[in-house]
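Structure incoming, see below.
What you see is the complex with one protein chain gone and the rest in place.
As written, the chains take the letters A, B, C and D, and residue 1 is the first residue of each chain.
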Amino acid sequence: MVAMFNPIYFVVAGLAAAFLLTLFHNRERLSYFIMIIALSLMMLISLAHLASFLAGTGEIVQVFTAGFAPPFSINFQMGPPEALLTAIVSLVGLLSGIYLSEQLRKTGAYAQAVYIVLVMGMNAMILTRDLFNLFVFLEIVSIATVGILFLSRSRTSVNTGFTYMVASGLISVVLLIGIVFAYMNAGSLNIDTLSESLVMAGRGGSIAVLLITLAFLLELKPFPANGWGIDLYTSAPGALSALISAGGMSATYYALAKVLPVGQWSHDSLVAAVGGITFIASQIIALKQDDSRRLLGYSSIGQIGLLLVVLGFSEALGDRRDFIAAGLLITHALSKSILFYISDMVQDDSLRGWAALRRKPVLLVLFGVAAFALIGFPPFPSFFAKWDLILLLNGGTEGYYLLSAMVLAGSLIEAVYLFRWFSYALKLPHEDLPELASPTSRLIAPVTAALVLAGASWYVSTLVSGFSQSFLIPVAFILLVAVIDRLPAWSKNVISIAGVSLYIADLYPRIAGDLMTMIFAGIFLVGAVLTLLSGFYYKGRRAGFYPMALTMFAGLAALIEAATILEFFWGWELMAIGSYFLLIRGKKSMPHGLSYLLFSIGGSYSILYGFSLAAAGAGGVIAMSSLVGISVMPALAYSLMLLGFLTKTASIGVHIWLPGAHGEAVADIHFMASAILLKAGVFGLITVLLAMGSEAGYTRWILLALGWIGVLSALLGNISAAFQESAKRLLAWSSIGQLGYIVWGLASMSHLGWLIALGYSVTHFLYKGILFLAIGGIALKIGTPYMYKMGGLIKRMPYSFFAVLIAIITLSGVPPLVGFSAKWITYNLIISEQLYYQGFVILIAGIIAFLYLFRMIYTVFLGQLKDNLRSVGEISIWFRIPMYLLLIVILVLSFLPNTLLRPIGDMLSGIFPEEAIVWTGSRGVTSLGYFDGAMIMYVIVGIFVILTILFLLLRKQTQKVKQFNIFYSGEAPSRPELSHFSYNFFAHYRKAVGALALPLVTGFWDRVTEIIHAVSDFIRRIYTGNGQTYLFHIVLYVVVVFLVQSGGYR
Amino acid sequence: MRSNDDFLSKKIVPGVEGDEIEVDPIRDYYCDAVPQVSREYKRAYPSIIDRFKNWARSESIWILAYGSGCGAIEMRPLMTPKYDAYQYGIQWRPTPRQANLLMVSGYLSLKTLRIVIRAYEQMPSPKYVMGLGSCTINGGMYYDSYNTINRLDYYLPVDVYVAGCMPRPESLLDGLELLKKLIREGKGHGADIYAEKFEWYKANQKKILKSWNMPDYSW
Amino acid sequence: MNIGSIAMGAGFLLVLIGLWGILTRTHIIQIIVSFSVVDTGVHLIMVAAGYMHQRTAPIISEGLAASDAPSLVVDPLPQALVLTAIVIGLGVTALMLAFALRIHEKNDTLEIKNIERLRW
Amino acid sequence: MIRTFGIILTLIGVAFLFFSLFLEYETPLELSGSASYYAASTAEDTGSANLVSAIVVTYRGLDTLGEVTILFLTSSIMSYMLKTKKARNQRTFRESSELLRTASALLVPFIILLGVFIFVHGHLSPGGGFQGGAVLASALVLLLVADPLYTVQSRILSVIESSSGFLYVLLGLSGLLFGAGFLDSRVLPTGRVGELFSAGLIPLIYILIGLKVGTELSNLLSVFHSVQGQDLMEDEGGAR
Partner (left out) sequence: MSWTLRILYALLTLFIVMNVGLLLNGVTRKIYARVNRRVGIRFYQPYIDLVKNYSLTNLVTHGVMFYLGPIFRLTSGVGLILFIPLIYGSQGFSNFSFSGDAVLILYFLFFGTLGMALGSGESGQPHSAIGVARGLAQVTAAEIPLVLSFLSVFIQYQSLSITEIVGAQQSGILQWTFFTNPLAGVTALLAFLGSMMRSPFDVVLAPQEIPIGPPTEYHGAFLGVLQTNRAIFPVAKTILYVNLFFGGAASWPALIPKAFLLYMWSVVVGTVFPRYRVDQSIRWFLKVPLALGLLSIVCIHFC
């Protein structure tokens, strides 16, 4: 069957159709129809071959033209890479053809003929194995590109066209000279024969090969010499840019891949270097772009740079190279074409103009899919490709550590400008933007591209070893929920809760034994059910909330169930996506959501780097056990992983995203993000610290640093919390403080320390849950999170007041409740582990927590009730149910602290053998001291009850009075607002200790971004806009590369 | 400057949930209860405990440090070593909540009368009033002034008057001695008398204080 | 120094002159002309590559039997390649001229410096 | 000033590159690699006397097909790029001299005959489809120069052009179906070297190429000719 689809039909179909078209050029409808038929025929051929290869049955097809053997005639070869690339080229060609239908039809049959020849040329470039034939088809492609470029008929397209022509002319000169001299040395033009003949190693031969490689590199628009390329993307019609970046670039890239073996891989380091420079430079320049087309141009050139790096390191990547290159190429081709298609629909070219996408949600979803695919988030192929790339770069005999760091830095910068752009689209006003030109004919192209990308993602994930398919089930469930997004919120809520609880039921037997995962599974999944429960409060549709919330929970579940570090990383990134979309929902949350995402991406990249070193140490094995005892640069690996997880626990230094992101989040999202999301960081820290242990020498310094980070975050978090005006920001800062406490506990690497950390994680979940739900509910009801706008709510919401009171007492660690057990263990830890100085700061930070606790409960509940709050009812029942569930748990734990601490202690004794606490009933005894939770509770409650009864007996006539019956030195208070002391509550404290709450860290990160922007501004100056300068750059580039290569090492 | 009445007029305030809230300051901000007579006053004959309580009340009199008029300066020497009222259990408290004795030390203009009435009503009972100087007895040299009151006990139940156009500290101490004797004998029922003849007192007060913009009894 | 190396040297020289023209002339037509000079230079190099001393053109005729062609004939392949290269050069130059016309129509100038261009 | 200095420096660099290439070049003494195969076996493989035509048409037939496509591309791009307004205002030209008009009328048929001869004998004598086509086009140039108001019936030219292109592809396809591979010229008997009806499909293909190249070049020239003094078709809309 495959014989019937002979690759030569690409050329035949293309040319026959082109020549036929010009015959009936006056009947547009017929000619356009023929064009579509030709394009779909080409796609059919490539898909047939691709299908046969994917099914594993196909073998490489050699096609001889003119009936003679290759060295004497031109031959086509259709192997797996060719099949894939021709499939991409023909697919994008067909989609762009449909997209450009009305322009092509208007310009006439000739343009359609040129378009068919363009797509045919690209396919032929991929297939041909003959150097000169490759040159001919390269010329066909560049001429046809210029022809189609003219379709946009604008002045810039004409000017760009001319420079493009001259530039490709120069490149063809270089290529021709290269081919001629290659022929003179080896006597043949066929690539395969040239590769075998060693004669190329001679001086002339090596220069010829250098010229050929250089020509193809120049065609791929390397950094200094790509002025002409950037203008092409900017002025060409969107669909053409899509075809160029997806089709043209892939074809030339594969041509280069075919040509490299000719010189016995002598120039692979050159290719890698050029690729690396192009990747980094174009990402940095793209930072400063505000024109969407130009930015996409830089980004696609950057992606090609990355592919060049992959090509350059072929022998380091070994057989995985094809998988990586294929993964990156598919994602790049499809997502770039999606973006280019959309760019043609948006009339306003500036980045902010894309906010108009919100008028058509389908396009916004497509934009999101493309952006996340480009950066390499799960489930897209680029995620697995980037994973393998970094692992192999660091894994080989001599790891290319600097290079992999550079690749990650580059993709981080790419994430910066892509997500900044995406958040513009999500959040900026779009009322005054021009209308979208998006008829259905134009929608087909991006939608099909996205569907193909999804299919490719599914297929790639089946290829990857160390990634079980069970992780895709939650993703499928999320897609299902996304599809039914039209339903009202409550129905989706029921479905999601059912889904999560089903997952818990299925998960429970698997992790029943291991308490550590059970704790975190409880926090993640039971917490999920609780937060979703509070979601019943919302009326209406609440578009996009449930899929994204479930993505986050799926990510968290994946963390728990991960058997290999790949699955762990998959869960981590999935969670980052979900949580970003939840946090971005707040009205003023755009800058904070963006900084959250960038910090989490930076964090996950440092985790990825750490994992790669771990995998390198374990010889490529990526089971979770490979994290234990890393042999390759262990100090760097562990500290990078810890840094990555610290960004998620928002410890000092990387915490600046949290106050804004959580401060602006909606009520239950705030609870989700803080009580659950931060614990993901803690779970990560635990996994790493368990793997690291504390025996090795370097661990002492890492743990010391980790401890001090935890301590400082506790201190500074609590102090800054005291000075916040918005209740939500206050709680956000307090989460930083609490997490600092947990990090310090973990850093002590002792039985007691981990007991505190785990105990705290659970109790933090409980009381922070109550606080977030209460404050969130009130902020929702009152409409503002600012505390000075509240006051006296105890009279309107007594139940919430009681819950918040209990939560506050637990948080501050005052005896009767469960918080005290953590404080007690802290003292034991400080003395037994001799962490005196850190311990002292932590204790003081614990005391400072009182400040913001009292401030919150006073300004919100006590004091004077304002007029507009007079008729406010209790917060919604859906907030109060989870609140009271958590309250009951806290009270039970307060009575019997051992129910929580004993099981954790027993489990920990497995890890830290020293037997720290001996529990008898609710009485814990350590070597230093003792405490009995139940007894304390009985005594205190007993005294309290007795005194209350005594006082009630003694009571005389008591007169209940209202809010203005206060001693106001004889005057009558005028308005409730004036006699409610809440704004700038700790002014005097700020005078004394305010220096500690200065935003120094934010200043530091601003400095960093300023530097990068300055560099970007400096580099991009070389594109002066003058065509001749670009030509001069090309010639200069040729000379420099020649001098470097020849002077270099020959 | 907005007059005081403006604060007490009814107003419509937009509520947080988009509803309109009708706020009537008198009803919403202030408690409008009327003082009750205490059980002790009703009892015909003071029991042993009452007598002990009255003794304790006499031995520890907390004065509201409110100097109204020129007599206040006479109270200061009581804090000095020369007269030292502390040894008799007398103390000065800044808030009426914790005070038992209201010392009206001189003339009371209409404005200060309003403040004195509020201060008196905010004191817990049993509470006593001591008028110093002739101004409180019969208006003193300001008897014909348009804005001072002539007799204090028309407006507040006064227990002890100390004559003198500003009595010296010694006479103050003497007055305090008399007050302690009255309290010990259980005659310190100013608060209950005020509660009993509440309407009468209120009528007097309202007659002289034309713009009565506060609840009848400001707790 | 046989004719082959002279031709090759001349070819290289022509390419250099053409490049100089492209990089320094500001008028677009002059750039197109210098580009065709470069093209000719390259074609000359290609032909020179195929030149062999004291050999004749690769046409089999009475005077040149098919059997002893390998020892008498010049390398035919570069001549085939140069044929294609010349046609490609023609196509590119024709298109450049068309673009020059369009540029003049849109920008009313043919100076490459003041064509209104996209900046960084 | 710095610009030119920079350019000089770069060109010296390029010169150095060329020089290092030039040093390696020494004219080979005898044919090597595929050239020796071509020289030895073209005659009995394809039966074409002119080795270059054999290479151009059969051995590296795909290149030629590519070339033809490039020419086709150029002419079709030109056709929609330089479309002029419908109304052709009459341009006043100085009457060309008597000598030129009569000479051109006389010479044009002979030039066309020469062109046809060249591409018909492509496989025997030097030259071939492209060279013959160029000669044909030169005939048209002569006509245009002689009589500027001469309007070329571009309709016929484009029909010949596309039909010859299409036929060329069909011949290639026939090679695939009947011969050993796409563009294999041995579908027809290769005959004796030097005969007119020999070398299989090569003459036929060359004729088609000659016609195509001739018509395309003339089409190209007529477009350029018709553009003089006209304002180009302003595009109605189109993107930025």
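Everything that follows uses one rule, which is that a residue touches a chain if its C-beta (ideal position, glycine included) is under 8 Å from a C-beta of that chain, and two chains touch if they have at least 3 such contacts.
Since we're looking at a predicted model, the values are computed, not measured.
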Inset, instruction - Going by the touch rule at the top, give the shown chains the omitted chain contacts. - result: A, B
Inset, instruction - May I ask which residue of A:D192, A:D291, A:D932 or A:D1017 touches the chain that does not appear here? - result: A:D932
Legend entry - Residue in contact with the excluded chain [from B:Q98, B:N147 or B:S211]: B:Q98
Legend entry - Option touching the unshown chain, where A:L843, A:L891 or A:V1001 are the choices: A:L843
Legend entry - Which of A:W824, A:F879 or A:F895 contacts the chain that the document leaves out: A:W824
Legend entry - Touching residues on chain A - with respect to the absent chain: 792, 794-795, 798, 801, 805, 808-809, 812-816, 820, 823-824, 827-828, 830-831, 834, 836-837, 839-840, 843-844, 847-848, 850-851, 854-855, 857-858, 862-864, 928-932, 935-936, 939-940, 943-944, 947-948, 951, 954-961, 963-967, 969, 979-982, 985-986, 988-989, 991-993
Inset, instruction - Touching the hidden chain in the full complex, which residues of chain B are there? Just list them. - result: 35-36, 38-40, 52-53, 56-57, 59-60, 62, 65, 80-81, 84, 86-87, 89, 91, 93-95, 97-98, 100, 122, 124-126, 191, 219
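In the analysis below, only the chains that are shown with their structure count from here on.
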Legend entry - Chain centre separation in whole Å, for chain C relative to chain B (CA means): 115
Legend entry - Approximate Å spacing (C-alpha centroids) for the pair chain C, chain D: 15
Inset, instruction - Could you please state the distance in Å, as a whole number, between where the Cα atoms of chain A are centred and where those of chain B are centred? - result: 71
Inset, instruction - Could you check chain D for residues that touch two or more other chains and list them? - result: 7, 10-11, 14, 21, 25, 28, 34-35, 38, 59-60, 63, 66-67, 70, 73-74, 77, 81
Legend entry - Overlap residues in chain B, where contacts from two or more other chains coincide: none
Legend entry - chain A-touching residues of chain B, taken from the complex the two chains share: 4, 7, 11, 13-17, 19, 21, 23, 25, 28-31, 33, 36, 38, 66, 95-97, 114-116, 118-119, 122, 213-214, 218-219
Inset, instruction - Could you pull out which chain A residues touch chain B in their complex? - result: 781-783, 867-872, 956-957, 959-965, 967, 970-976
Legend entry - List of chain C residues in touch with chain D within their complex: 2, 4-5, 8-9, 12, 15-16, 19-20, 23-24, 49-53, 57-62, 66, 69-71, 73, 75-77, 79-81, 83-84, 86-88, 90-91, 94-95, 97-98, 101-102, 105
